[in-house]
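First comes the structure, then the notes that go with it.
Of the protein chains in this complex, one is absent; all others appear in place.
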Amino acid sequence: MRIDPPVRIRFILLAALAALFLGSLFVWSGVYSVAASRGHFAVTEWLLTFGMRNSVKTHALGIDAPPLDNSDLVTLGAAHFQSGCAYCHGAPGIPISPIAQAMLPPPPDLATNMPPWRDRELFWIIKHGIKYTAMPAWPVQQRDDEVWALVAFLRRLPSLDAAQYRDLALGGLRVPPQSGESLATSETTARAIGACARCHGAGGARPASSLVPVLHGQRAEFIVASLEAFTSAQRASGIMQPVARALTGDDFRRVADYYAALQAPHAPEEPTDTSAIERGRDLAEQGDPDARIPACAGCHGEDALKTYPRLAGQNLPYMLNRLRLWKRGLAPGTATETIMAPIARELSERQIEDVAAYYASGGPSAGASR
Amino acid sequence: MSAPRTRPFADLLRLFVGPTVWFMHLVLLYGVEALICTPPVGSGRAMLWLGVVATVAALGALVFLAVMPAPRAEGRPSVHTGAAYLHNTSRLLAFLSAVGVIWNALPVALVPVCALAAS
Amino acid sequence: MNGILQSVLAPHGPQAGQIATLAWALFAFGSLVLGLVIAAIWLAMRGAPRIREVLARERTIILLGLALPVAALTILLACGAWLTRAQTGHADEALRIEVTGQQWWWRVVYDGPAPIVSSNEIRIPVGQPVDFTLKAADVIHSFWVPSLGGKIDMIPGRTTRLRLTAERAGVYRGQCAEYCGGPHALMSFKLIAMPRHEYDAWLERLAGPQSAPSTDNEQRGQLLFLAAGCGTCHAVRGTDAAGKIGPDLTHFASRGSVGIDTLPLTAENLDRFIRDGQHIKPGNRMPEFRIFSSAEQTALVSYLMSLQ
Partner (left out) sequence: MNEPVPALLAGHPNKLPRPKGELEALQAAWELPKSWRIVTSVNNTVVGYFYVAAAVLFFLLAGILALLMRLQLAVPSNTFLSPETYNQIFTMHGTVMMFLFAVPVVEAMGILLLPQMLGARDLPFPRLGAFAFWAYFVGGIIFFGTLFYDLAPSGGWFMYPPLTGAQYSPGLGADFWLLGIGFIEISAIAGAIELIVGVLRTRAPGMTLDRMPIFAWTMLVFAGMIVFAFPAVILATLLLELERAFGWPFFVPQKGGDALLWQHLFWFFGHPEVYIIFLPAAGMVSMIVPTMSRTPLVGYRLIVVALIATGFFSFGLWVHHMFATGIPALSLNLFSAASMAVALPSGIQVFAWIATIAAGRLQLTTASLFVLGFLFVFTLGGLTGVMVAMVPFDWQAHDTYFVVAHFHYVLVGGMLFPMFGAFYYWAPAFSRRVLSERFGKAAFSLMFIGFNVAFFPMHITGLMGMPRRVYTYPAVAEWSVLNMISTIGAFLFASGVLVFLFDLVRNLRPTVSDPIGDVWKGASLEWLHNHIYGPRSIPLVTSRDPLWDQPGLSEESKEGRHYLPGTVTGQRETIITSPIEAMPQALQRLPGDGWPPLLAAVFTAGFFMLLTVKYVTLAFVSGVLALAMILIWMWGSDQRPLPHAEIGHGIKVPTYVGGPLSHSWWAMVVLMLVAGSLYLSLVFSYLFLWTVSPQVWPKPEQMPPSLWPFVSAVLLTASSGLIVLAGRALPVRSRNRIAFVAAIGLAVLSLCGSLGVEVLSHWRAGFRPDVDAHGALVYMASFLQLQFVLTLVVMAGFAIARCLAGMLSRRRRVVFGNLALLWHYTVAQGLFGLLLVHGFPRVA
């Protein structure tokens, strides 16, 4: 078969080439202004918004939202919102920074005006960010669980007043009023962005959200190693990486020593399934050789290396979340994760629940302390 | 103009009788050995006797199949050669099956029952 | 690999010898038949008309295509049955060794007053039949030492047996012959046949406890070994390390290899395997331990190398 391109096709081709050439010329000339100060034409604005909305809706199809009505998720989300989002999006009692307001497009004030997105769409926006706006993607694409925490908080946000927000975001932390001198000569701590205690608790207080690990009584070496791993982005967390980056090596040591010296606070009394705890004890002490699961106590006991975490009294939801993350395929980044992740993958869901229940109930020290 | 009375399905099936006898003989010997040996309960003599009886029965059936008279060709026009052909073919198959049956019997005579491979 | 035998055609035991003889007989038979067929084709195409006329008869088909094979195969079948029978005899004086295939290594247990656990290297005395009791811990494996005899599968939930005899002292290589996933290709082992008296002495030493570390460095290594959790998977008799998930490391340094016959045993290879095992033997079940400083790593390796 021979095909003679008719004249019309040739004409269209030529026209397309010409348009391409003219377009290139226009871009090359620099005539077009990229100024944020100028704003968009109304039609451009409408087109961009329309496209963005539909893009989000389409891409969010097929994402299944987990149950979000969970105070642990909300609290964790609130704490991150305070440090990561409030600067641009504002919060109850916290106006948007004028610098942020001058962006194009200006970020919406979420405290007053929460756009009507579905859960999965919010999730998608937070995880992936939005091109050509200043909305960034989640720093660690592997941690969907953290993104969901933020979505859970955003669902709660419209109903919060300034005091409630503050309680939630600062984890009950009281920032003492600073003197004029200290305000003038050091940083303001009013927003307490970097305070560990907002999430992890301090003194006798447990973490505000049980999705956050208890650091009290952990070995300082372990805490330092973790902070270093967050700083170097080896360990995956969109919440911890920015926080750790804000600290220096000396800070690591000091904060680690502080937590290492703390007495572990008492766990809240929760109804516990004693048979699960018993099974968990077996697994922790004997392992399950048939399933190639070594005894947890070998590495998480008192005599183990100082860079290994101690699990006795750790928060149950935190341990469940972490084990499940590995099981679902979170790529190990740190040296210790490289050891733990393959083991976690061999655990069945039931074993995860059992062993977490056992350690949450107090682990090896439970018998002694109760 | 009237059709010869044929039962095509049955005629086709007869083709398979010989090989089926062979297959049943094989499966029977295999099955019985499996039953005797897991856990070992029976004796080698039982297996041997069973082998003899099953083989004789199978060969008898095959010989019967081979000497069975061809279907009568009365009333069939000479163009109808299919049925007679099938009969012939089933005879030959019976012969091949008989070879197979004898071969199946050979290990029963030579290899001790339940002996484990290479141990 | 030099000096290590892994070939069906170089038999060093009666079982493998019989099969090798059968193999040569079969090759001769096969060549004969193949020659016959090629000759027949040639004659059918280019032969004299008289020969071609004979070849074109139905009776020739029956003779060459049916009668001849029936006769030949009957003989072969009888030979096969007879040889099978010969390989299924029972001898009472056999030594017993239990081998369990695991992804991707071999647990070896020698019969003794108390079972003696070792791994990845099997030693047997020359000239004595050895009955291997074969098991699988996870998936199907297959135990095969080509120079000594046939293979037999190791199947979860079942126990299989294999009798082998080595007629000469030497190192025979064995390999897993049933695909078992991941680094199946690297699941090999060495079977060392040694004179009876050497074997007895060796077994006695293997059964004995592990001597305690002598130098400071080795002692530090032992502490690290225990604190880092190595003992939850590996056992070293006489210490707190009693794990059953990985290979038993008692007298580890007396074995010739690291990573289950993947690399020869040297301090450097051992060091690499601990840190970088997934590159040396991709997919193996031991996590990579990159948590040690180089001093710690040296101490750990020197401890392991001291497990003579």
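We call the chains A, B and C, going by the order they appear; numbering starts again at 1 in every chain.
In this text, a contact is a pair of C-beta atoms (placed from the backbone, for glycine too) under 8 Å apart; a residue touches a chain by one contact, two chains touch by 3 or more.
This one's a predicted model, so the numbers in the text were calculated from it and none came from an experiment.
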Residue among C:23, C:206 or C:267 that touches the chain left out of view: C:23
Chain C residues touching the omitted chain (full complex): 1, 6-9, 16, 18-19, 22-23, 26, 29-30, 33-34, 37-38, 40-41, 43-45, 47, 51-53, 55-58, 60-62, 64-66, 68-70, 73, 76-77, 79-81, 83-85, 87-88, 103, 138-140, 142, 144, 146-147, 149-153, 155-158, 160-161, 173, 175-186, 282-283
Touching residues (missing chain, whole complex) on chain B: 1-4, 6, 8-9, 11-12, 15-16, 19-20, 22-23, 26-27, 29-30, 33-35, 37-38, 47, 77, 79-83, 85-86, 88-89, 92-93, 96-97, 99-100, 103-104, 106-108, 110-118
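Convention: only the chains that are shown with their structure count from here on.
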Distance between chain centroids, defined by C-alpha means - chain A, chain C (Å): 50
Chain B and chain C, separation of their C-alpha mean positions in angstrom: 42
Contact set on chain C toward chain A in their complex: 137-138, 224, 226-229, 231-233, 243-245, 285, 287-291
Complex interface listing, chain C residues touching chain B: 15, 70, 73-74, 77-78, 81-82, 84-85, 87-88, 90, 131, 149-150, 152, 160-163
Residues of chain A defined as touching chain C within the complex: 287, 289-290, 292-295, 297-299, 303-305, 307-308, 335-336, 338-343
